[in-house]
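A protein chain is absent from this complex, but the other protein chains hold their places.
Entry: chain A
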Amino acid sequence: MLRFALTLLLFTLAFGVLSSSPVFSDLILAKVDRRIDLTSQIVRITTSLKVENAGSNPISEILLSFPENQAKHLAYLTATLNEGKGKGKASSGAGLPTEVVIPKDVPDSLTFYSVSLHKGLGKGESLLLDVLAVFTHALEPFPEKISQADIQLLLFQDTAHFLSPYKVMVQSVAVKLPEARVESYTKLEGTKLSGSELKYSPFHNIPPFSYLPIIIHFENNQPFAVAEELVREIEISHWGNVQVTEHYNLFHGGAKNKGEFSRLDYQARPYVRGASAFRRLVARLPPRAHSVYYRDEIGNISTSSLWGDSKKTELEIEPRYPLFGGWRTAFTIGYGLPLRDFLFESDGKRFLNFSFGSPINELVIDTLIVKVVLPEGSKDISASVPFPVKQWQETKFSHLDLVGRPVVVLEKNNVVPEHNEHFQVYYKFNSLSMLREPLMLIFGFFFLFVACIVYMHADLSISKSSASYLAKVQWEEVQATVQQIHNIISHCLTAHDKLEASLRDLSRTGDVQACKATRKSVDSLLKGVSKDLKPLVTFLQSSPQAAHILPKVEELIAKERDLQERLMAKHTTVVDCYEKKLGGREIENRIASNQQKITSLRQEVDDLMEFIDEI
């Protein structure tokens, strides 16, 4: 309240000083209509001005002035020329360019914006100008701290007279309030409160820089969602996706909660005991948004719902807990969008056309940082934004980047939904660069495998002449040789089995010829084998490392020979007997002694084989 009184004092002072200053120009405001919208936390003041040139010189700019306490909350200002007849809001054309100017001979407590007209306003001519000024944080909660059950009351202060460097002929003010309940308001002559609309009746012939403070104290339980900081990251992938990630740092900007929070009360009567709190926000995402997520740093937040049609996607998010005055929360929402909806090409340049502000309804953003991450290898980057922003470039490293992706950063303070205009980022990009990362991966794996193959094939021993290395090599040769001998002998044994098998066949079928044929083939096989065996044995004999194996090997070969001979003898005997058509018992008797030897020999050979195999 003290602060309020101070500002009041200041303006009375300013008014006193200014009233004596000279008339600013020859313009006269014939009619001023102000409509103040206080239904949400964002204050929107629409002023329609009828400007007349009473002087002789054509005038090309019109000054708009705001007191300091409003100017610092001013988030958005446009002025449009209203050429249509009547009161219809047919403001034609784009907004006129406005800029801050500091004219001479005016006090510091006023901020001036100049609206430049396309063509000068000649003598005696008039025009209609619609000015929309949007303010944030212009509503002060009073009392500043309330308990859970209290309603939220707000103070709004403004001037009843239109503060302007020009003379105003006729002026009216209409204030639109959210609810019928008004705690108090400055009563002036002819003030009318009807329903939720407060009207200050026409004022006539207001001198320049006149200021008549009014204060409205009213109830407003609208969500006061304020994003302290919002970082929007828009990442373009030329594989067909625009990924948007928005990090919100949100708080309730209304009257602060006194501390105690009873869930019981809140759950029992949420709209009475918690009227000032808000529990959900609605974000309108572009159509065809996919892979939407909503989380914070400790994980997914499960209270959200999503629905959409061909025109929009609506995401309703609910923070983890209802936000009472002064409570904070932080979360991230992210979604993917089809690239073709937002990326276009012109004059050999690509450009991204994307909306600047947050998709969440009626959200005030104190600091908005928009980062546009362009694909790696983009060149000639420029951004065009319809209003002044801070702009610089960064580099971001992501997914296998080598030089990093260029990032265009746009920063703006005090952002309101009116700023949801499209901005463009122009850049040049060669489509072939898209293939760089897949190729990198392919070659990476390729070289990995090549390296593996090379490693498996190369001998990485450090010294090839050291004694231990040579000994090792020799030992390996010996091993290999022994292995070969082992193999050969095992083939001999197979051949023996074949012989035995042929004998069995013989006993069954009596086919002597087949048996003989087998014998012949086995004979030739064994002969060849014994030839192979010789060089191997000589090698073993010559090698010093094989000294302790050699006797075993030789024993094996000798035993095998013996076995072979006995088997041949047995075979011959049996075949002979069959040719002589002797009885089974007779044959058995004849080969009995041989058979025993063969069995024992076979056992020994097997044992030796196993021993050699162990080496």
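Throughout what follows, a residue touches a chain if its C-beta (ideal position, glycine included) is under 8 Å from a C-beta of that chain, and two chains touch if they have at least 3 such contacts; residues count from 1.
By our rule, contacts and distances are computed from a predicted model.
Chemist: Name the omitted chain as UniProt records it, choosing among "dolichyl-diphosphooligosaccharide--protein glycotransferase", "Myotubularin-related protein 12", "Mediator of RNA polymerase II transcription subunit" or "Tubby-like F-box protein 3".
Modeler: Choosing among "dolichyl-diphosphooligosaccharide--protein glycotransferase", "Myotubularin-related protein 12", "Mediator of RNA polymerase II transcription subunit" or "Tubby-like F-box protein 3", the correct UniProt name is "dolichyl-diphosphooligosaccharide--protein glycotransferase".
Chemist: Taking the entire complex into account, which one of A:Ile146, A:Ala277, A:Ile488 or A:Ile549 touches the absent chain?
Modeler: Among A:Ile146, A:Ala277, A:Ile488 or A:Ile549, only A:Ile488 touches the chain that is not shown.
Chemist: Of the residues A:His399, A:Lys527 or A:Lys581, I need the one that contacts the missing chain.
Modeler: Within the whole complex, the residue contacting the unshown chain is A:His399.
Chemist: Just name the one of A:Thr46, A:Thr159, A:Thr329 or A:Ser543 that touches the chain not displayed here.
Modeler: Touching the chain that is not displayed is residue A:Thr329.
Chemist: So which of A:Lys199, A:Lys498, A:Lys516 or A:Arg561 would be touching the chain we can't see?
Modeler: A:Lys498
Chemist: If the hidden chain were put back, which of A:Glu140, A:Glu362 or A:Glu477 would touch it?
Modeler: A:Glu477
Chemist: Just the residue numbers, please: which parts of chain A touch the chain that's not shown?
Modeler: Chain A touches the chain not shown through residues 259-264, 268, 296, 298-303, 320-321, 327-330, 397-402, 452-453, 456-457, 459, 461, 472-473, 476-477, 479-480, 483-484, 486-491, 493-495, 497-498, 500-501, 504, 507-508, 525, 532, 536, 584, 587-588, 591-592, 595-596, 598-599, 603, 606, 609-610, 613.
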